[in-house]
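All protein chains but one are shown at their positions in the complex.
Take a look at chain A:
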């Protein structure tokens, strides 16, 4: 399986670490809403089909990625940075810094 890192391009899956279901919403750290914490820690959508998930390019640029992958076919339909502020990495590259 190849994952196309928006920064590094297509790379083998062994360069990436799986970080699981990307649909989960983490409550604010001060939140005392037990149901929300339980849902965040334990509940999973687990679809048979397109799955919104988080990967880290841990053997490459180390960026966290949001990947939409089909759990039946492993076809990847979208790969984006998990955080908008990774634009800074692209800018870094454009400026020619190592």
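Just so we're on the same page, a contact is a pair of C-beta atoms (placed from the backbone, for glycine too) under 8 Å apart; a residue touches a chain by one contact, two chains touch by 3 or more; residues count from 1.
Following the convention adopted for this analysis, contacts and distances are computed from a predicted model.
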> Given the options "Tripartite tricarboxylate transporter permease", "Sugar-binding protein", "3-isopropylmalate dehydratase large subunit" or "Sarcosine oxidase subunit beta", which would UniProt use as the protein name of the unshown chain?
Replying inline: "Sarcosine oxidase subunit beta"
> Touching the missing chain, which residues of chain A?
Replying inline: 1, 12-14, 18, 20-21, 34-35, 38-39, 41-48, 51, 53, 69, 71-74
